[in-house]
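Missing here: one protein chain of the complex. Every other protein chain is in place.
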């Protein structure tokens, strides 16, 4: 029988499929569609210290083989995530979840991670460093090795759970940033977040998104994501959650051959609420066709 | 009647469509398919001081809504471009052409630009700074404002023709690089070149491209290209040749609304040799539908 | 919500730019008029949200305007084509609140969901008045269908080529009604909201990602908090509405 299990910093998961943050809500929304315990795990919606409404609408635009989003981190805030969302999740999901944390200052990252550290159901903390660094003039924490390392250190100081730093692809050298995170103590790397893009409405002659720009994701970004996973795999020795454009079981295998120990699925869930389920169900067939009996064996296999 | 003409640093072209470098050979290859004088202009294959064979095959891979190429700047070298390609072009193309120049050192850029400066048929020199900077450890000239400005100064010193710097999208802040080029004397900016990506063959479990990575282009990159054109338009006041994923007349209009004064068409020519012709022929219809009588009026119109 | 395959039973031009499509398949997840389906189209990444115009035991009808690449693609589908869609999305209109003499106001592509609503209200024994607004006569559709159902139908056109010249609000004066239901472009909804003398429900549009309440793509800031148009809407109560502009 095909063995789909993989290991992320000591967290053994039954398969590598992890719906990506922002595309799977807090999980229970999908529980009405299928038993979400079939997932390896999932990463919940990016959570900040304060509740956030996010950007005005329109927040969504279409692209060739992909979509743009400018949600702006709408979330109920860490208090309600802990008091409402996690208890609700516990009723439908018996596995450890990945807590996606965002912030606009080192203190905010540390505060949220310290709070979430006490939650038993959280298996991994995924720290999204694509948000603008308010103090550093708005460039994101994820755009320099120094600021990425600073966030890593700040959160590692307050939690004993594995910390995965989630990197932005909008940089000149992502491997350098990943290496800085590893050196600062990160237990793993998640990549990629969305690529900044935009669309213009031809009739109104104005940007489609109220925020002007948004994050591109979906199959269009897959070759870029794959290259970045490849580069980061060469630069670090901690596990990688690879994502960006994955929408089929074959994509999962390609991502793992590039170096991903587990694979995030984002926009595909938006297009089709059953996408993650379909991918998990078709993985054994793809593995058989390609002569793979243990998925964990192929991680980084193309290097 | 719809007015499609635009002006690039004093070069008046009858329409904004410019087949992008590397996707239109040296022009005569297409002359057998249609009269290439219908084009605004075109940018010829990236030319270096020495002839180059480029990378071993495979050099091409497919992607969702796009393709990867790792040609590696195969070209006959500046001598033969001047002695053979340009005379051959003259027989089929009566308009000024855009000379795309690449190099691996400042001296090489300057040498080629000085040579091409004497060629009457060259209307604009487009300087591709995405090639690795051999002296600076392989990072491309296009990845820092300083090295981009250095190339700009080196070529401006040896030519009186308009110089357009062609920027790489694989950077954290493309506007900053464009601004550095403008300050160093660039007459215009071309963007974007390809985004670095890769694919892995599932059967052989090896990268598809012999060069491992290649450049992604085609509709998949359009929202990223559009965003970068938008950002550069806000940062500079020189004209922009916008490109990246353009494949329809509507895309051309969207690109111009973002700030492009003319529009490059690349991968679309690879998919369909008649793509540029089709776009030119359908522009008047799109303009009429959108109430545009003079295309030049909409440049940057979405800002 | 259910995800189902549908077969195009018919797809015909109703009026300028406007098509009616009948889809055969499992409609068991439809609960109320005003709900919508989210249609997957070959070659398009995002689905297209379209209101359910009406339904029978084994099929549903949509009426849509070809305004862009996706709806133009739909217009080209032939009988027998297969479509996949999420069905029964959104809250829909609450027919319990109608009172005895509900007034239904629709503009252009906002008219379709009012058709099943009219049918339901008439089945409930209500006296239904429908105001249908179009740009001009050549874009008008479904007038006789609403009349045949038994509603009192008033037509307005912006250019006066049919019915009352003007906007839907120009036809509201002097009407006697117990409740207001409205669907149409946002400026129309605002005008109706400002003029309506009763409580009511208003159906909104927003660009959507998932369509099922997960991505926060379609959020609307209401007086009572954040609403996802796809899940907490598209129908909002009059007292919840906060005009954003």
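Per-chain residue numbering starts at 1, and chain names A, B and C are given in the order in which the chains are listed.
Going forward, contacts are C-beta pairs under 8 Å (C-beta built on N, C-alpha and C of every residue); 3 or more make two chains touch, one makes a residue touch a chain.
What you see is a predicted model, and the numbers here were worked out from it, not measured in a lab.
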Chains still shown that are in contact with the chain withheld from the display: B, C
Selected residue (touches chain absent from view) among B:15, B:248 or B:269: B:269
Contact with the hidden chain (one of B:10, B:54 or B:87): B:54
Residue in contact with the excluded chain [from B:18, B:39, B:65 or B:186]: B:65
Of B:30, B:109, B:141 or B:233, the one touching the omitted chain in the full complex: B:30
Residue numbers in chain C that touch the chain omitted from display: 42-43
Chain not shown, touching residues in chain B: 22-25, 29-30, 32-33, 45, 53-54, 56-67, 69, 71, 74, 208, 218-219, 267, 269-274
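Basically, only the chains that are shown with their structure count from here on.
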Chain labels contacting chain B and also chain C: A
Middle chain, criterion being Cα centroid separation: A
Chain B and chain C, separation of their C-alpha mean positions in angstrom: 46
Mean-CA-position distance for chain B and chain A (Å): 34
Where chain A and chain C are represented by their mean Cα positions, the distance between them in whole Å: 36
Per-residue overlap in chain C, given as positions that touch at least 2 other chains: none
Residue list for chain B, restricted to those that touch at least two other chains: none
